[in-house]
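Only a single protein chain was left out; the remaining protein chains are all shown in position.
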Amino acid sequence: MSQHKSSTFDRLTERFLRSVAGHVSRRNLLSRLGLTLTASSALPLLPWAKDAEATPLSHQKNGAPTPFGASAQTSDDQRCDYWRYCAIDGNLCSSCGGGVHSCPPGTEPSPTSWIGTCFNPGDKRSYIIAYRDCCGQDSCNQVNCLGTDGDQPSYRPQANNDIIWCFGTSSQVYSCSTAAIVGSAS
Amino acid sequence: MSQHKSSTFDRLTERFLRSVAGHVSRRNLLSRLGLTLTASSALPLLPWAKDAEATPLSHQKNGAPTPFGASAQTSDDQRCDYWRYCAIDGNLCSSCGGGVHSCPPGTEPSPTSWIGTCFNPGDKRSYIIAYRDCCGQDSCNQVNCLGTDGDQPSYRPQANNDIIWCFGTSSQVYSCSTAAIVGSAS
Amino acid sequence: MKATKAGAFVACLLVGGALIGGASHVHAEEPVLQTEQSDTLTLPPAGPHRVLVQDAVYEHAKDGRIYVVDADKARLMGMVQAAYNANMAGNPAAKAFYVAETAWSHGNRGTKADILATYDSRSLAIVNDEELPGRALVTPKAHNLQISADGKKIFVYDMTPGNAVHIIDANTHKVETSVDIAGCSLIYPWTDANRQSGFSSICGNGGLVNVSLKANAVPTLTHTAPFFSPDIDPVFENSPEAAADGQAWFITYSGLVWPVALGPDSTVGTPFSLQKLAGQKPGSDAKNPFDVAWRPGGWQLAAFHRKTGHLFVLMHRGTFWTHKAHGQEIWEVDVRKPALIRRIPVPAPTSLVGITQDAEPLIFTSDDQGDFFILDAKTGHLRHKMPHLGSSLIYTLSSGE
Partner (left out) sequence: MKATKAGAFVACLLVGGALIGGASHVHAEEPVLQTEQSDTLTLPPAGPHRVLVQDAVYEHAKDGRIYVVDADKARLMGMVQAAYNANMAGNPAAKAFYVAETAWSHGNRGTKADILATYDSRSLAIVNDEELPGRALVTPKAHNLQISADGKKIFVYDMTPGNAVHIIDANTHKVETSVDIAGCSLIYPWTDANRQSGFSSICGNGGLVNVSLKANAVPTLTHTAPFFSPDIDPVFENSPEAAADGQAWFITYSGLVWPVALGPDSTVGTPFSLQKLAGQKPGSDAKNPFDVAWRPGGWQLAAFHRKTGHLFVLMHRGTFWTHKAHGQEIWEVDVRKPALIRRIPVPAPTSLVGITQDAEPLIFTSDDQGDFFILDAKTGHLRHKMPHLGSSLIYTLSSGE
């Protein structure tokens, strides 16, 4: 009955995530994340690369594996159809005084994030994007976007864009979301 | 140079207000207000009656001493032009689950209030209205009104509708405003 | 001495008021309007059309709230705070309902408090304001706060990002125990044939974990084999389920409905396709994301009327990965046959569909302006629009739901 498929890497990281997450108290995990990991290295990567690869060519448009990618643009990171935002949910930090991978002054990037795989129409490659929330100030409410490519429910947390990804920051109040390239998926 | 005029009553209550307010610590005053006064009896009345009376007849319309009163209605207490709302500022409790002089469930009427004098086109009388805020829940945001008849700056606090009149309630969070008749001014 | 002054102050004011009132009767024939007391209203007992409406206030989430609405009169009856990605649970017709919320002592900073607030359903007074060991901070999901069918236990989902469920005694308001549900999330409570209670959660592998609760015993966990693929066709978190009999209807992004009898060993039934019930081909999954079809989507995207077994699902036209798009129609399905009963157009694209549980049910929808719509479920016609009830209306909770 199961249609479940997953790569070895996937299974390994998932099992690991669960083993860490299930047995570590909140404060322990938070402090450990905060103390030992830098913002860029702490990504629990559950890559969506395989899904892009799994999409047959007949189901692609302009080489894009999803409808979002097929109509995305690469020049304006303050619009929702910017290619990296295929799975973003929330305020664009680039419209709030930050940048596409920079937090606005007065906020702090989360060392954890959810992950999407987005198609760049410029080089026809797909990239793994870490959507790192910027935390500590309230919702900045300039350009708000909802990309849902590969967005899964919270029982797949690394692919879920509803979670306030402010684990390990000094305040868990959500301000905006960034979209940093953390790897190529093509 | 002064154009100041005031009734004896005015001066008395004002002097009193100042003597109480100036020398009593916040917690003392609050607890005393909360413990010894009921919602209806604790009104520091700085009546605006004299202003209505001071308006020459040539400057009245339909017997109303102000433009608000001249166009007010007496049937719908969920609209801003209801006669009692001549000096209200905020959400109508009558639109939030309360009534014109009743707080919505889950909120608490302030034992203190600001005071307006409003003209009732129904009986052509002016009444002193106590605008008692309902406190404890957040701004309920249904029908929001700003009546400014007789509204003076906060250096005349009993005539100022900007102040959060939640002194003496268990939470000073503002939800909505009521408009209770506390006397006739005609 | 200060106390005396304050006393004199009050007396003086009362005399002032009386003098003014006394002077007034000379003016006109009509009786002078009487002076009025201030009071606080209490709600009448709830009928089946009392509904709680949650407003997440996405732009200012610290000020989320729950509106208490009389859906017959389309009247707001009161509200309570539901701060920062809050959840609500309970029955507006019962003695109390619950709000799980989060606040910080300095607003956006300072000490964080995760709270389970208990409200009296009639007075909306806060009965208990318990601080929790934690709760998941996530755009609100109904199955992050649930109550057991007997009303005795409250379940709070926590994510640190580890996964746990805190079990709270509804009488004492204290956490009895916390259950680790590693790799799984959400709470679907059930009661089995032996009146044994527990809950199931959805796991990242496409299966379920079933948590059995026995008095004075450590909770026991069983796992159901994976039955769906989270990668290819996940089930919606807001799929409807009834705690009383543990019957869940897990709806997938593509439009399949998995009937699952939840219990200590949950039993997964055979799925049916919503689109096939409408004579259409089944919706494609992630392997074919470009296919445009009618698809389920939204936030509170489905509601279930228990007595008739009718499921109401928000549907829209779109490709795969449009699972959060607003519904354009409500598809009413008899899950017992299964058969499509009707397709009801909505007054405005909506992320929310709700239903009351009585024999004359009302349907609820919303829109992006915070308007709230009340429809007659029998005719599908709009009965009331409550303009700008709030800003981000995301959930309804009706009496007896």
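Going in written order, the chains are labelled A, B and C, and every chain counts its residues from 1.
Note that a contact is a pair of C-beta atoms (placed from the backbone, for glycine too) under 8 Å apart; a residue touches a chain by one contact, two chains touch by 3 or more.
Predicted model, so just to flag it, every value in this text is computed and none were measured.
**Q** Given that one chain is not shown, what are the shown chains it touches?
**A** A, B, C
**Q** What residue numbers in subunit B mark contact with the hidden partner chain?
**A** Within subunit B, the residues touching the omitted chain are 1-6, 14-15, 17-26, 29-30, 50-51, 54-56, 59-61, 65-68, 70, 89, 112, 136-139, 141, 144, 146, 148-157, 159-160, 162-164, 166-167, 170-174.
**Q** Since one chain isn't shown, list which residues of subunit C touch it in the complete complex.
**A** Touch with the absent chain occurs at residues 57, 59-63, 81, 83-84, 101, 103-111, 113, 115, 126, 129, 391.
**Q** So which bits of subunit A touch the chain we can't see?
**A** 9, 12-13, 16-17, 19-20, 23-24, 28-29, 32-33, 36-37, 39-45, 47, 49, 95-99, 101-109, 120, 122-125, 127-128, 130, 132, 134, 137-142, 175, 178, 180-186
Methods note: only the chains that are shown with their structure count from here on.
**Q** Cα centroid separation between subunit A and subunit B, in whole Å?
**A** Once rounded, the distance between the two centres reads 52 Å.
**Q** I'd like to verify one number: the distance from the centre of subunit A to the centre of subunit C, where each centre is the average of its C-alpha atoms, in whole angstrom.
**A** One centre to the other, that is 27 Å.
**Q** Mind pulling the subunit B residues that touch 2 or more other chains?
**A** none
**Q** Which residues belonging to subunit C are in contact with no fewer than two other chains?
**A** none
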